[in-house]
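For this depiction, one protein chain was excluded, whereas all remaining protein chains were kept in their positions.
Now for chain A:
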Amino acid sequence: MLLEVRGLGKKFGGLDAVKGVDLDVPEGQVTAIIGPNGAGKSTLFNLLAGFYRPTSGTVTFEGKDITGMKPHRTVREGIARTFQTTKLFDDATVLDNVLAGRVVRSKSNALDAVFHTPRHRRDERASKARAMEELEFVGAAHLRDRLASKLPQEAQKRVSMAQALATEPRLLLLDEPAAGTNDEETEAFGLLIRQIVARGITVCLVEHKMSMVMNLADQIVVLDHGQRIATGTPAQIKSDPLVIEAYLGANTDQAGAPA
């Protein structure tokens, strides 16, 4: 297993946002996390990426205990993430945004920059080349000199994926990669995610668009009220009575039932 989560919990005040979650993410696959709004999906992501400190349980990545590790450490370990509401450095260009993703893999420090050492020059050249590769990969190379804030939503999402990929992750956490995109764009993002997996990067995603989840996921984990209620292949999940109840049961959530 690339990522093993055991009994993970997070309390906010007295409230359990995530409680006793077990999760296995196999290498080279797409694992989707679904569930009604407020089920704890984003909290789970924040726990995995180190943005929140768990109140209980363990997270093991590539055999190493990373429980409670700060984000700058988890990124170094090889976990990258994107945000539900796409975050980019607004007043910077697309290329500079992706270059920022190289910071963590750079070996030169501030003094190298000031004294313009060979190490700094090598680093800068390599970073730029890698950033351009990632921009080409997501199909945004032609936008490199544009200001990030001036791009349409769909292009911003691509750039933020390139930024995450530039950190050289082994595991990519995508928080609603298709939110706010039309059907055609959703399909394109699905294709892009497949290409990411083909590069050997494991993908874990939270998504509400069931068509995308069912097409893409090898494994689906369903959360409800902070707890895992089901795990399985798309076919198994579709027919799971607990899942159907969570979505269609007492609460009429706008999240939409499994298709």
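Keep this in mind: contacts are C-beta pairs under 8 Å (C-beta built on N, C-alpha and C of every residue); 3 or more make two chains touch, one makes a residue touch a chain; residues count from 1.
Just so it is clear, contacts and distances are computed from a predicted model.
J.: Which protein name, taken from UniProt, belongs to the chain you can't see among "DcmR-like sensory protein", "Branched-chain amino acid ABC transporter permease", "L-beta-lysine 5,6-aminomutase beta subunit" or "ATP synthase subunit a"?
T.: "Branched-chain amino acid ABC transporter permease"
J.: Who touches the missing chain here, A:75, A:155 or A:243?
T.: A:75
J.: Among A:31, A:167, A:186 or A:219, which one is in touch with the chain left out?
T.: Checking the options A:31, A:167, A:186 or A:219, the one contacting the hidden chain is A:167.
J.: Of the residues listed, A:19, A:144 or A:228, which one is in contact with the missing chain?
T.: In the complete complex, the chain left out is touched by residue A:144.
J.: Can you list, in ascending order, the chain A residues touching the missing chain?
T.: Chain A touches the missing chain through residues 49, 51, 70-72, 75-76, 80-83, 87-93, 95-96, 99-104, 106, 108-110, 112-114, 116, 120, 123-124, 127-128, 142-147, 150, 163-164, 166-167.
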